[in-house]
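With one protein chain held back, the other chains of the complex are shown just where they sit.
Moving on, here comes subunit A:
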Amino acid sequence: MTDFLLELLSEEIPARMQGKARADLEKLFAEQLVAAGLKAQSLQTYSTPRRLALIARGLPETTQAVSEELKGPPADAPEAAVEGFLRKAGLTRDALETREVKGRATLFAVINKPGRATADVLADAIPAIIRAFPWPKSMRWGTASQTTESLRWVRPLQGIIALLGGYVVPCEIDGLVAGNTTVGHRFHHKGPVTISGVEDYASVLRAAHVIVDHDERAAIIRDGAAKAASEAGFVLVEDEGLVVENAGLTEWPVPLLGRYDPAFLEVPPEVIQLTNRINQKYFVVRDAAGALAPAFVCTANISAHDGGKAIVAGNEKVLAARLSDAAHFWEQDQWHHDPVTRERKERRTLEEHALKLSNIVFHEKLGTVADKVERVAKLARWLVEEGIVTTRSPAKAGAQESGSASHSGLRLTPENGSVSLADLAEQAARLCKADLVTEMVGEFPELQGLMGGYYAAKEGLDPQVAAAIRDHYKPVGQGDDVPTAPVTVAVSLADKLDTIAAFFFEDMPPTGSRDPFALRRAALGVLTTIAANGLRLHLQQVLTLAIAYHGKRIGAAGADLVRAYRAAKEAAGLAFTKADEAEARAAFIDNVLSDEAKSQLIISRVRPAVSSILDFFADRLKVQQREAGVRHDLIDAVFALGGEDDLVRLLARVHALQAFVETGEGGNLLAGYKRAANILKKEMPSPLQGRGGSREAAEGEGQSPTSEHSPLPTLSPEGERAYGLEPAEDALISALDGAEPLAIAAIEAEDFEGAMAALAVLRAPIDAFFDDVTVNDPDPAKRTARLGLLARFRAAVHRVADFSKIEG
């Protein structure tokens, strides 16, 4: 057994790439071992900004010897065949053996592959790993880059250590020869560093001021930063991302505490933290009370001979300049100033900022951000006025309340009583994008929303409006807070629904892995917000409205209307000219075409868009619910009923269904259902199709048929009485008579557990029916009646879900 050390020395590897590079190195190395039939007892990888290293312990000295036997042609085969075999085997004629196979002399080649020295395997593997390395971005460099075929690496590769059991593995790549030397710290150590093997690699480098182990550097930074903060009487704000990043930027990390002017603390803490974190990779600290304190921790890469004083002073100056910029934006975004005296004049309001949104294109086909804001404002108001978003407590917004948009108690007013919720929602929507044109958000795009919230509060707007501006992008991802404040919910939903509606209307849905407008995330946000707040709304209705708000603008300029104008002119026997086309967009549309015609044209594009959005939501819902442990087949089973676009009700039904089918009762009912459905599928099509009463067609229409109206008139219950009912038949009929009204009533009350429980009583009768009754009776009257009974049973089950979609 032996050990192997590989170090790939290069110029500085981006910090963010080092973690994956370690994993890739291990994976590629392991693959090379497997291909050679080798296995190491352990593999360990390390990285610093300048090196990627791998240590393999417990490697065999050689690969296993392998003996391979090849069967050749008969001994008396033509010369050409024998020569072909010799070429294939790589042997000469006298090395072949002759053996009897089924009474015939046959040639055999025995190829003994002796064990290969592991060093030889590695000599081939190392260049192969380097050439195959999957850097996210790689480059060429130096004299070799005369050709684009030259070696690529993340930054110029400077050296290779390859030591097997202390001996250099002889290999080279593009003129770079593997050896046993590397370099130490860029500034603390001059000259080459010689490594003798796996055992002294880390210690020799440590003596040269390089800590090879990234985890150890991370620990030094984590602990050192916390210590530097506490020694100054502060508490470090932990940030593991920054720990890892700084560990990837240093070979000899030295955390140092610096300070900044407390006057900067008037700027929001998020801004200060981002300035520190993103621009400078510094940690921030808090005081004992938990407030941001005017100090930071930076991580140097040297033990400076003045103990770091100059480094701290330099970093303090840079941070001060950065914070001055931030303070300048904070001031400029809120106040007008006298151009000469620089004194504050009047406040710069969000409303004023919002005026500039008409200069920002949201998307070339979808107009400006100002256009978007206009639509979002209308939709947010509508969501409140329709009673979909109210001030009631979200937790209590249960299924028992009416989901329809009744107009009772709609204009609920907040506590201050003066402004309606609808007005607040509209106001928040009109201002929610205003911070996009502020200098602060220009500098830190990730502060969108948050800055608007701060400016709104400073301006003295209603706190609900400020909160809505701040939070309307939420939820941004899995695990993000979901809005619950009514004004926020209205704006957040309106914004996302508008975006989804707009892009689908203009035929730009996400495709495959491409979702450039993050519509999937928006849809997920809509779904979680609706579910978390128990909002009762019909998606179809809301989406149609959202698209209609678009259509008024886009449709009016669209080709559909020009075509309509052309048709109108041609119908009147007039020529349609180029000038007409331009005029069409302006004059005709507004004056000649009736509002109704306009809406008709829009509607012709609205329906397909709404329907594809609903499918899109269904897919998103499945993805989301799968993660929440809900079976996708149950969602399909409920969707298959059709016409259900009230998410709260839909989910209640799915959840009840899951609880039900996972009980023994439900599972058995499902088994009975499947049996019934199979018989119906087999028996029904031929005799019944000609009569135009296909059950499938009736199902396709969706909504649950009522019990009075049997789906199969030819199999009406009356027919059943034409012969003596068997007890099991009779019992099933009675059970259905009892269960159906109960199930219907429960569903109407949105008590899906109740509906399932009502249906559960069918389990025993359907089992008994299958045990005791022959469906396929020679008497056609009986057969027809029994098939009808099974169809009735199936229809009854379909009241809660299409069980045919349920797996298992």
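As a working rule, contacts are C-beta pairs under 8 Å (C-beta built on N, C-alpha and C of every residue); 3 or more make two chains touch, one makes a residue touch a chain; residues count from 1.
One rule holds for everything that comes next: contacts and distances are computed from a predicted model.
Visitor: Among "Glycine--tRNA ligase alpha subunit", "Simple sugar transport system permease protein", "Rubredoxin" or "Na(+)-translocating NADH-quinone reductase subunit D", go ahead and choose the protein name stored in UniProt for the chain not displayed.
Guide: The missing chain's protein name, per its UniProt entry, is "Glycine--tRNA ligase alpha subunit".
Visitor: Pick from A:Gly241, A:Gly314, A:Pro608 or A:Gly643: which residue touches the chain that isn't shown?
Guide: With A:Gly241, A:Gly314, A:Pro608 or A:Gly643 as choices, the missing chain is touched by A:Gly314.
Visitor: Can you work out which residue in A:Cys298, A:Leu366, A:Ile547 or A:Ala739 touches the chain that's missing from view?
Guide: A:Cys298
Visitor: Out of A:Lys27, A:Arg57, A:Arg116 or A:His188, which touches the unshown chain?
Guide: A:His188
Visitor: I'm checking contacts with the chain that's been left out. Which of A:Lys27, A:Arg116 or A:Arg155 qualifies?
Guide: Of the listed residues, the one touching the omitted chain is A:Arg155.
Visitor: For the chain that got dropped from the picture, name the residues of subunit A it touches.
Guide: 11-12, 14-16, 49, 137-148, 154-156, 158, 186-188, 249, 280, 282, 298, 300-302, 304-306, 310-311, 313-315, 317-319, 321, 359-361, 364
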